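Note that one protein chain is taken out, while the other chains of the complex remain in position.
What follows is subunit A.
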Amino acid sequence: MPDSQDTKIHPRPASAGAQGAGAAAGANSPAVEFRNIDIAYGKFVAVRDFSLSIRKGSFVTLLGPSGCGKTTILRSIAGLVDISAGQIMIGGRRVDDVPIYKRNIGLVFQSYALFPHKTVFDNVAFGLKYRNVAKPEIKRKVGQALDMVRLPGSEKKLPSQLSGGQQQRIALARAIVFEPQVLLLDEPLSALDANMREEMRVEIKKIQKETGITAIFVTHDQEEALSMSDRIVVMNSGSAEQVGTPEEVYERPATAFVADFLGKANMLSGTVSRSDGPTIVTLASGQTVIVLSPKPLATGSAVTVVVRPQKLAVGGANANRLPGRVVSTSYLGGSAIYEVDIGGKTSIRANAAINGRVLSEGEAIELGFDPDDCVLLDEDGRRIS
């Protein structure tokens, strides 16, 4: 999918979305703004022509697979990575030549990175100390920050005496106590176990809302991105594929990559067989389906119909029906995931509520969806709009 043609096309929808965000910020300058930045390590270009504007107080997630450049972008805001072209602005100020220790940003790492030889108090107080805050004030602010992350009274402990989740809370307290302009979170939940991860997700979001701090969050976990963000930037091979609210990127993926990366959508290739009146697509597996196209399509043009597994119903009276055979079933209690062979070497996945009996392997099944349940992509894998 990420062939060279794709990467050339993608910066455009990214910057279009970005400008929308910038305009919404009103007269205030955005908290962070990227203007056509490139980041290269020698010959390897990690980030290409990336533009984005982040509104003050918003929670923005850079989401993508490993190696897509999301962490590199985050580190470039911090000044840990040099950009090779373009500009980065923090609070309207150009920071290309500002060293990291003068950028006033809070940074939370995947590995916590608490100073092992310093107590919790000294860890959290570190940033305040370098801002010449008076000692009683430091004490008060550290106490406040520890209250906020719900670890009051832990001042004298050493990081080694804390659990992973507690360490990450302290790291969060350390990063926000001096009220930085931006909070950068680099996969902060990846090192935690599943239960703790969910708890911390809520916690981080809550603290971000309370403090009103602008947060930029990097993750490869789509659930984290969808549940926490005001805006998601879906990244692939060094550029943004789509910028939008969680609902937008999930419901209306701009590209095949986004559709696949967020929630593993079914991608059914086909050709337009009728375009006067309702658009009808003949799938490669032989069935014809009625779809909604925002613009008239030429008969015979290749399209991909994207349907989320959750949108497929078993039986039912939907406009489109795909008969097939169950290849495998995973029973999840409230629903079941069916892997269904619909012919033409195509298998699709449905996550359907259980009404009546759970179908087992080899049984005949009919999956249905409505025209407005799907998204249409053109032959370059971009959403038709």
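Operating definition for what follows: a contact is a pair of C-beta atoms (placed from the backbone, for glycine too) under 8 Å apart; a residue touches a chain by one contact, two chains touch by 3 or more; residues count from 1.
Here is the rule we go by: contacts and distances are computed from a predicted model.
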Response to the item:
According to its UniProt record, the missing chain among "Oligopeptide transport system permease protein OppC", "Polyamine transporter subunit membrane component of ABC superfamily", "Cytochrome c, mono-and diheme variants family" or "Helicase-associated domain-containing protein" is "Polyamine transporter subunit membrane component of ABC superfamily"
Fill in: Residue of A:G127, A:P188 or A:P309 touching the missing chain in the full complex
A:G127
Worksheet entry | Absent-chain contact - pick from A:K70, A:R174, A:R349 or A:R382 | A:R174
Worksheet, complete the sentence: Hidden partner sits against subunit A at residues 78, 80, 99-107, 109, 111, 113-117, 119, 121-122, 126-127, 130-131, 135, 155-158, 160-161, 174-175, 178
